[in-house]
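What you see is the complex with one protein chain gone and the rest in place.
In this document, chain identifiers A, B and C correspond to the written order of the chains, with residue numbering beginning at 1 in each.
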Amino acid sequence: MGEVHRNLYGLTDLRFERAPEELESLSGLDCVFLALPHGQALDIAPRLPAGAKVVDLSGDFRLRDADEFREHYGREHTAAELQREFVYGLTEFNRDAIAKARLVSNPGCFATATLLGLGPLAAAGALKGRVVVDAKTGSSGSGAKPAANTHHPQRMNSFYAYKPFTHQHVPEIEQALRAVGAEGRWSSELVFMTHSLPVSRGIFASIYAELAEGAEMTGEELAAAYADFYRGSFFVRLVQGSPDINWVKSTNFCDIGFAARGRQVAVFAAIDNLVKGAAGQAVQNMNLMFGLEEKTGLLLFGGNP
Amino acid sequence: MGEVHRNLYGLTDLRFERAPEELESLSGLDCVFLALPHGQALDIAPRLPAGAKVVDLSGDFRLRDADEFREHYGREHTAAELQREFVYGLTEFNRDAIAKARLVSNPGCFATATLLGLGPLAAAGALKGRVVVDAKTGSSGSGAKPAANTHHPQRMNSFYAYKPFTHQHVPEIEQALRAVGAEGRWSSELVFMTHSLPVSRGIFASIYAELAEGAEMTGEELAAAYADFYRGSFFVRLVQGSPDINWVKSTNFCDIGFAARGRQVAVFAAIDNLVKGAAGQAVQNMNLMFGLEEKTGLLLFGGNP
Amino acid sequence: MGEVHRNLYGLTDLRFERAPEELESLSGLDCVFLALPHGQALDIAPRLPAGAKVVDLSGDFRLRDADEFREHYGREHTAAELQREFVYGLTEFNRDAIAKARLVSNPGCFATATLLGLGPLAAAGALKGRVVVDAKTGSSGSGAKPAANTHHPQRMNSFYAYKPFTHQHVPEIEQALRAVGAEGRWSSELVFMTHSLPVSRGIFASIYAELAEGAEMTGEELAAAYADFYRGSFFVRLVQGSPDINWVKSTNFCDIGFAARGRQVAVFAAIDNLVKGAAGQAVQNMNLMFGLEEKTGLLLFGGNP
Partner (left out) sequence: MGEVHRNLYGLTDLRFERAPEELESLSGLDCVFLALPHGQALDIAPRLPAGAKVVDLSGDFRLRDADEFREHYGREHTAAELQREFVYGLTEFNRDAIAKARLVSNPGCFATATLLGLGPLAAAGALKGRVVVDAKTGSSGSGAKPAANTHHPQRMNSFYAYKPFTHQHVPEIEQALRAVGAEGRWSSELVFMTHSLPVSRGIFASIYAELAEGAEMTGEELAAAYADFYRGSFFVRLVQGSPDINWVKSTNFCDIGFAARGRQVAVFAAIDNLVKGAAGQAVQNMNLMFGLEEKTGLLLFGGNP
């Protein structure tokens, strides 16, 4: 493992091993993390031993609607029955269900930042008009394989939009927004746009919403409402002014800040796409699934600078 | 000059000189560029010889409304009479007026990107509901003086929002949007937010607008409308998909791209904040003011990568 | 503290406090870390209660020779007596003395990388001719205060040399090289050059030495000799090929790699200047001073990427 993750060089005897053809025969597995390209977990998850708990980090089991899955992932969902057992693993929204689940589908990185930032407003049902989410991600979100869009000579000076209106995280965001509050509370149109940042780690979502007439809130009132919603959620921090991806990098925190002018509100959410947006949240969910303290293994405090 | 702008070391005998106290007595000036902190041109511009043409790069003479000036710049406007003579130097919107002007007020960098991106839609009068502009700038926009927000150890990994709802470029953007089309065509609420990017050069504006019912356009139709609006504008390039600040850096170009879904449209505009957003556009305006070819001195093609 | 080190926001009640005028009256101090600009510890250290152990991170107590101190730090050494009690805190060279010390002077960041890379060769006494050390540091080495050389718009594209032949870490490096082996083993001329890298964290030292005739070693033999020298030193890792600052960032590790051609050898050492080059090594020394496990609090494994 130290040859691939060279920061761990010399520190571990762990080795990557090829999984056996007969996954069903694997024994002694407490928890399986599936961290694979989209489409592979569809085939693998159904064959895992029934005693193993599973956290899948791909998009394979996030969507309840087979048509949406087909549209956004370009394939048929071949494990519909198993899908129904999966719980959506946005920890702060679904703690109880996750704690009881055998199968958890870990959210997408953009979905995590967007939902943590927008969820409390959606749950309150106070929105009017469309909601615009302008989201930006660091280059590590593209994976470990070199590609044109992560070629350093260009990426270091670049900023651009991609997958306009079509990012595959949109349906899981909308599905979760409908679920977070009372039925029918979320009825806004979502305009969601992804952009590429020239940093390694970090997602920043700028969320623009409009409150219903008479429901105006100041930045402070927004912060108070969010504090209420996230009471007991160690990994959500409400900050003065804007968060900064620099202060959450290499941590499992989601920092959230606010601004308001009349009925216009802006919410800013920042995470590390590889931690709260992926592996960290997966461990957080595992902790819940096994009755462990939610923070176990996740006391990562980043650094300054 | 080569000691300050070290890229020019050894290439020029030009020297910085202290201006005389008696600006009125300066002679032989064809054109004066004022590139000063906000507030200084207010004092200097009225004292310049009447024969000199002036391009002011600060915010001192951009706003026609004295109250708005006071609110956003925190001082009284002490040269109101002269202000009325100033033409707003967004070249592509005001070519004829600039060509006849003696005094030109060069637009702010954020204003340039936003207006070039949003202007054609505002002029068409086809918008409904609020318009959200999520704008991002490189660190050179903060000036040449080191400060906490441009301290390299932090800035290189940072992304954050700043001056939410209060950026001083908002009133000049709104003033120009009201002027670009027929009277009353622009009546949308503008939600404008600025963010800091960890690059040296570049502004990227993501513009989210909603078309009136029945006025839907595809991305291609948008591109065609913009091509019409910008016919003859060499420095506006309409690109496939998203522009990228990397491809306009060190140039005077504004690259614009489009996306649409139903009535929702997104327009992306990218410039180099120091060129089209400042010195380049100032030279472009000077060219018009002196009857020169607009491109003179501005054939800067950037680089790959 | 969370307002200054914003990665810690909301996570600690610790507050910065102004130290009392009467330092002598402070009670209950087990260990004092002095992390101050050069010159201040000279005044403070002598006034600390005798019961407190001290780790000073400045250059004030690193040099035994008062003339060298005056030359490189531009001031008289006003605490010569106390200086003699200080042990030089390059942990891997001085474990026993550090364990018994009350006062430890933490090495400079460049000195740490250079000495860990060059020490075993110096101790072996097998060198001939001058040794060239080409050292490079990230921008966080310049401190938390913004300055021209850490201004992001320039620094992000910069690489340059500074303080040629005069860096204040040179005398502590030479002092330690004379001490590491048997008397007289180190007699080479040291050519030491510092450069600035456009990253936040990391020091990389490229060390070029020439072996005496007949004493040629391959890269593998070098690695074996170093493995012997650093047996039991958890924080020194010997790597295949070149180390990379990316794999030691945010950790207390020093990664060392080798290359050889005939009598010419190159040793590459990489550390995080803020951890092994400063705060991490300070904690490592404190652990030894208090009889704790050397790794306590230092199991920082960095990240990929």
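Quick note on the criterion: contacts are C-beta pairs under 8 Å (C-beta built on N, C-alpha and C of every residue); 3 or more make two chains touch, one makes a residue touch a chain.
Note that the structure is predicted; figures quoted are calculated from it, not measured.
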| item | value |
| --- | --- |
| Options C:53, C:77 or C:136, residue touching the unrepresented chain | C:136 |
| Of A:108, A:198 or A:277, the residue in touch with the unshown chain | A:198 |
| Hidden-chain contact residue, picked from the options C:12, C:187 or C:264 | C:264 |
| Where the missing chain touches chain B, by residue | 4-11, 140, 200-201, 237-239, 244, 246-248, 250-251, 255, 274, 301-305 |
| Footprint left on chain C by the chain that the document does not show | 129-130, 132, 134, 136, 151, 153-154, 156-162, 164-165, 189, 191, 193, 195, 197-202, 204, 206, 208, 210, 241-246, 249, 257, 259-261, 264, 266, 268, 270, 304-305 |
| Those residues of chain A which, in the complete complex, touch the missing chain | 138-140, 142, 144, 146-148, 150-157, 198-201 |
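Just so we're on the same page, only the chains that are shown with their structure count from here on.
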| item | value |
| --- | --- |
| Distance between the centres, which are taken as Cα means, of chain C and chain A, whole angstrom | 40 |
| Chain centre separation in whole Å, for chain C relative to chain B (CA means) | 48 |
| Where chain B touches two or more other chains, by residue | 151, 153-154, 156-157, 198-201 |
